[in-house]
Structures are given as structure tokens and as C-alpha cells.
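Missing here: one protein chain of the complex. Every other protein chain is in place.
Chain lettering (A, B and C) follows the sequence in which the chains are written, and residue indices restart at 1 in each chain.
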């Protein structure tokens, strides 16, 4: 059994980790920390976990965490970069679900997150944990930077096009939409049901923190540092799910004929990427609670623009599920262990 | 492995059975029937099942079904009463999720369902499958009548009061609310998102088919044929979940002191009934996708009225989950096998 | 033109007053106060008001407010009881949408609101502003206590039964459900979309502040100080709307025959109460944005229990609309002026 600790367990990512780990056959959750809720039973905060965990939140304590084989950080940015290095030094491996170790360019990181980075060494050593790209590096990683939710949906949808050099890299558009759980569990007026129910809007349209993460991943896939991408997130009146509609222009429209095959080949052996038939419309509910990314390709008449629609559950493949997938890879387990249950539909 | 067939698999109850059985370690789904969708791949109708089942819907065929150890009927009323007897005669056990075998008084059945009952013999022999009441009979049952969704939530919330004779039996009120999936998956205008989203209403307030089923169960628990219950269902602008708020008058208000203990004792060994602390407010999301019924007790000032709030997922404990629980009991398996995953929250 | 001021305009009740008053032909809104948002344009906080008001929020100032003919208080409890008496002394009439002047028993008020009442004089003089009961007193009132949302739906649904002495007064049950806007516009975790979307629960089942207000109104209607009522509110995953399902036992079941006529007679001349045909199911969407209360009666088989389903928009007939109706009465205007637009359906 892998001894697991969770730092920052009161948010939606924390409860989702617990929900998944509750039925993972090779994991024992040893501790879950929260400064604000220390002493409270996990099942009192999250009644869906009644009967599953006999754990209380505890104040974070390095010694206790260091007894774990793996620690997940489900914290706001700025926490993992301070605590993770010491844990790693004591032999504990880390999957950080926050943004602390996702960007390699620390000037960019500092600009978007409003503080200097405090662990340049580990920012460099950290493995960006998109298993579909970096599986081998993840196996032996001491520190995995779990990708953001939007970047997961966008990168998976565009990778085959960029890796094969099929599209113009200066005209990529990612129009993405997310359920409200992506904003976390904090008492903000703007996230009240009365504010976002029965309504829809763009946000962060002039710039969102996931933009540099997306660009970094796409640049790497394309091998083109000048790649330009426009990314507009939107807020959906629902709880879980991200859909990204991606637009790119084929260098050679004749490539449309082989596009479906390119995608299917790219993801044939991936346990969590599902390429639907050409012209399908993946629904977010088809991945609700599941770790899959489903996607489909479209073309309008004789246009050169390829359209990809890609869906994930932002809390699963976009956060906790991908973190468990990474854990499975790191510890040599079957990659979908604990992640096999179908999505909850309807 | 138990060989399982499903008759009528295209509705919400059918897909929910498949979702649960997909990860059940002792079940092999052999066939799933649908007249209207015969030939279609299950995963084409329900994309959450892509990768889980390589099954096509088939037209119902008695010989094929009779090769199964167990057949679930997820059909409208009127189907199981015609097909089940022959299957049972051939040695196949049946769990009927429809209303065909729930009522013992066939005049009442005929009045509410608008047709004569065609299998009085099996209506009498069928075991009403509320495991918390009839576990022993279920073990050896050839035919289990799986309870309705509302009746499950209402009966579980009232059983301890009635079995112990604590309340007046002529003044029971059950005000129940259900998500839209309870109405099934048919193209009715009244169930469009445009009609029921952002709105709420009572329905069937002058009489609903679940009323006689509820009364039958409460009468049995109380041992009082004159028991009177008023039941009003309501339609919630959401997909899954039932909450029933139950009102009954204590014969002796002094019994309020021991009420919590009565409920906890009654359900101490039940794997799927969870009595929350006195004064709690169970949420439907705490059981979304899970087979639990959670409930809590309330009293207002010095009133003699006991209030019980009881929640289930109408598709799980109210339908497919309870059916699998019954199957586990029937086949001597651990009762929560395949049903252990926590609810999906948020 | 009536010069109107609004104290506490940033909440949902405040914006709803502005929405209604924007098209009221006899009203000029002179000022709207908010300590927290002083200086901000109303239309910046509420974009639906862009083009309708050229007003900024201002810090509350007694002299400015006293220049108004009427001041609405859309504040938390505890504010109006301190400010209203001085305004009245200066000749300004007041409609208080908060709970400060709703209860006549100030011990009860103090117990439920956790502070002593600071204006016993005006608590006594205030007119409880349910026009269907107190129209004449409202005409000349200096201070109108605008009823709570639940109390409006519950009282209107029960008045005909109690005024005519048709039901037993010790067994009244009010099972009520409200959209999330009833909880106001504050950054509470419990009211996040991620918490209450796609879920349903009772709350305040052991006692809610609207219980004494409901009881006070029902006692007055029945002329029976010993009247007992059980009131359980629930939280709906939607924004606007209250439905109350009311249960009472007829003294004489034969009265069922004339019940519909009793209700129709009682409300025949009421502009905002609509009695639907017996056995109907009013939907909250049928009053969304409108000042109507719609209701219908039900009976189950030969039961003695009368069931009333009553719906309002909690922000309109349950708050701002009723306040404007009261204003119309106070100033001798046509009672439905500014309130004629149909509900927004779908």
C-alpha cells in the first residue's frame, strides 16, 4: 500500500482526491491537512465520504507528511513551492496540483502569479505531468507538476496537429468553457448560485493564468517558439466539466483526409483519451466523474480550418484524476487503477 | 461470474444498471435488449460507456435471456408481468425494476396502472425488495419486485417510527421532491429543459402511483391497515436525487428523547442507511451516484411532530443500485459489492 | 412623481426594486445607499440597469433620505429599526423589507434575531403589509412592515381556510421550497453554485426565523392563539421562486365540495392572487419576475387533508414587488401600477 498525504484538503480538488482514493486498492490515505479546519472530521465537511474515511483534518506537519510515500498538494499557488523541496529531500515524492511548478520560465510565472518563485531548482526539475506526453519522465519523477484543467483539455486536443506540423502555428484559437467547480470553494460573491446560475459569460478574455501554461505546452509540441495562441475561458452554469473548441488552420487542406487517422494513431494506446468518430459532438457529461478526455474533429464545407472539440471533467482529468493517474505511473501500478468507473450519466 | 441480462436497456434505469455493473467484479452482462434500438452499440447511445462494454442492443429473445442467471427488467409496467413467469420457469431469477410486482392488492394495481394484472400468481410470490425489511426473503427469491424511488425514500424514513408504534398512523405526511431523471427518458414536452429548468412545482398531488406502494409498506410496518398517508411529489430542476420530508405526530412527545437512538439502532447494521446527527440536513448530492439513503431527525420547539428528512439518488438506491443490492443478496455476495464508490460531490 | 429613496441597495432585493421602479410611471428614484459601494454607479454593479439609471450608490444620509416621500429599507435586520423612526418624524413614509417591524411580540423578535428591539413604539404602530389582509390600514400607514417571502406564500395559501374556520388549527404543515436568491447576495460558501447546484436539501428544519412570522399571521387569521404550525424550508437549485405545499385537516370533509368556491370568493378582487382550477399544479416559473401568487387545491381520494400548493417569486411578491404594491396603496395609485408585465416564461 502506498502511504499518501494530502496538503490542503478542504477544496474541491481535495475532496475529489479522497473520492477517488477511497476505492483505490493500493492506497492508504494517512493524513489530510487544513489549517482552517484542523480537528474536523473529513466526513463532517464532505458527507459523501461518511463511512469511507475515519480521518480528521490536521494542521500541516512536515514530519508527518514525510512519513508518506507520496504527498499531493491541493493548495493555492505559493504553498507547494515552499514545502515540497523539504519533503522531497526526505524521500517523499510529490504531485503538485497547484500551479507552482508548471511553468519553466520563472519570469513568466512571477508575472502571472504576482510573487517571485521560491524554488527555481525544483521548478526546473519538476516533470510536467501530462502522461500522454511525458510518461517516461513521470515514472521516475520526484516532483510532478499536475497540469491545469484548461491546459489539459486544450493540449490533448491540439497535440496531434502540432506534433505532426499540420497546422499554422500563428492562428490557433482555444475557446474553452468550464463548470463552476474550477473556481474552487471560496466564498466569493461572483461564484454564488444567484450570480452564475442561468447565465453565461467569458472571463479572463484579456489574459488568464492558464494562457502561458497552454502556450508552453503547445510550443513544445510544435517545436516552434513563435507559436501564438488565443485562449478565452468562459463560465458555465453547471458544476463539472470543460469543453474546449479549438480552431487551427491546416497548412495543406488535403490533410483533412487523414486527420482522423492521425488522431486515432496518436491516442491508440492511451487509456484515457478517446477519439470519437469524425463529426461527433462530445458532451461533458460523458466524462463526469471519469478521467477520460473525449474529443472529435470537424470541418465546415471546404474550409481549411480544423475544429476540435475536447471535453474533460475539470476535477478529474483536469485535476485529481490526472494526479492519481500520475501516481499510478510513478509507482509502477496499472495506469487506470482506481480510475475505471464509467462517468455518471445522466 | 453471474450471467446477467437486462430487458429494456435504453432508459435511465438501464444505463444506470450498466454503469454500476461495469465495475462489478462478479457480473458478466450477457445481453441487453431494446426493440427500438436493436443493433445499436450500447456505447453509441451512452458515450460514458465507451470502452466499458462491447455490447449491442438486441431484440428481446426469451431463449437468450433464459441463459442468464439473472434478468433485470428496466421496462415500463406491463412487460415484466408477461415475460418474467416464463423466465422463472426456465430457472432464471428476476429483479423487476418496474411496478408490475410491487403491489399485493391487484385491484389496486389494476386501478392505478389501467390494465388487469396478467400474473396474479407471481404478484403474490414476488418478494418486495427493500433489503432493510425483507433481506431473508430476498436471499431465496426467484422474483424480486424492486421498490419505487419515492417509496424507498419514504419507507426508510418512517420505518423506525412505525415499527415501534411511536406515531399516530392517521396523520402521516410525505412531501417528496425528485430530480427529472425519475420521469425517464422519453420525448415529452413537459420534461424539456426549457419547461422544467429554473422552475419547481408539485405534480400528482391529487394522487400518484407511488401512493399505494407507500401505503402498503407503511401499513405492513405499522401493522395497522387503517394507516393514512398523504403523499405529494414535486419536480426539481435537477437530474438526480430525491428528498422526502416526512411529518408524523408522536403518540408521546417524551419519546423525542430516544428517537435518535431508535433510528440508529434500527439501521446500525445496514450498509446503505446512514442516520445523520439529530438536526442535520442531508443533501441529495451527498448520495449522487451512490446507493445510500441518508436521513436526519428534527423537532420544532415543543411540537409533537417529528420531522424526518431522507435523501436517496432516485436512479441508485431508488432503482438500479437497489436492484444490484438485491442481486448481491440473492446470490450470496457481499451486499455492497460493486456499490462502494462514494457519491460524486460536488 | 413620488420621490423614492432606497437604503441598502446592493443586495438582490435592492436591484429588484430598481428593476421594477425603472418602469414605474409615478416614481422617481432619488437616492440609493450603500456603505460598501458608495460612489459606484448602480449600472456598474448591475449591468441589466445600464441605460435605465444614472445613479451612484451613496453613503446613507438622513437629510437626503428625508427629502424623499418614501424610503424603502432593503437592509439586513437591525438597520431600519434605528433609522426609520427619525425619517417618519420628518414626514417620510417607510416600507421596510427587512424583518425589523414584522413581529408584534418583541420578546419573540429578540429571541429569533439575537438583539433587543430598539423601537418598540414603531414595532407596535407598523402595519404588517400583506395587502390582501390589511389594505385599509396600509393606505394611511407611515410605516409598513413588508412581509417575508415564505410568510407571504404560506399565509395567502391558508387564509381562506383559517378565516372561515374550516380546518383544525393544531395540525398545519407548511413544506416550503425557495430558490437561492432568498439567501441574499453575500459571499457564503454554502451558497456557491458548486455547493447548491444540482442538489436539494431542507434547512432550518428545527426552526427558522419565518416561523414566528407565519404563526403570527395564521393566529390572527384563525383567531386562535393556540394554533400550531410546522414549517420546513428547503433550498432549490434555482434562483427565483417559492413553492409552499400546505397541509391542513378539514373539520368537516364535506366542506371539500365548496373549497374551490371559498378560495375564489376570497381572492376574486385581488389583483395579484390567482386561484387555479382545482387539481392544478402551479409552477414557480409562471410567476417569475411577476407579483402574482398562484395557488391550487388538491385532495387525495377520500382524505380529510386539504392540500394547497402556492407559488410566488420570492423577490417580487415575496419582497420588492409587494413593497411596490404597498407603495401604490399608500399613495393612492392603481394597485398594480408598474407591476403589470407578465412573468418571464420560459
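Rule of thumb we're sticking to: a residue touches a chain if its C-beta (ideal position, glycine included) is under 8 Å from a C-beta of that chain, and two chains touch if they have at least 3 such contacts.
Remember, it's a predicted structure, so these values are computed and weren't measured experimentally.
Although one chain is not drawn, the whole complex shows that of B:237, B:271, B:289 or B:321 it is B:237 that touches it. Touching the chain that is not shown, out of B:25, B:39, B:114 or B:187: B:187 (per the contact rule at the top).
Listed residues C:49, C:87 or C:307: the one in touch with the omitted chain is C:49. Interface note: of C:142, C:294 or C:317, the residue touching the hidden chain in the full complex is C:294.
In the full complex, the hidden chain is touched by subunit B at residues 12, 180-181, 183, 185-189, 191-198, 237-239. Although one chain is not displayed, its contacts with subunit C can still be listed: residues 12, 15, 18-19, 22-23, 46-52, 181, 185, 197-198, 239-240, 274, 276, 282-283, 285-290, 292, 294, 315, 340-346.
With the whole complex as reference, residues 171, 173, 175, 177, 179, 194-195, 197-203, 205-207, 211, 228, 230-232, 234, 236-241, 243, 245, 247, 249, 279, 281-285, 288, 298-301, 303, 305, 307, 309, 311, 346 of subunit A touch the missing chain.
Everything that follows uses one rule, which is that only the chains that are shown with their structure count from here on.
Relative to the centroid of all protein Cα atoms, the closest per-chain Cα centroid is that of B. One finds 45 Å separating the Cα centroids of subunit A and subunit C.
A straight line joining the Cα centres of subunit B and subunit C is 38 Å long. Work out the mean CA point of subunit A and of subunit B, and you get 36 Å between them.
With touch defined as above, residues shared between interfaces to two or more other chains in subunit C number as follows: 194-195, 197-198, 237-239.
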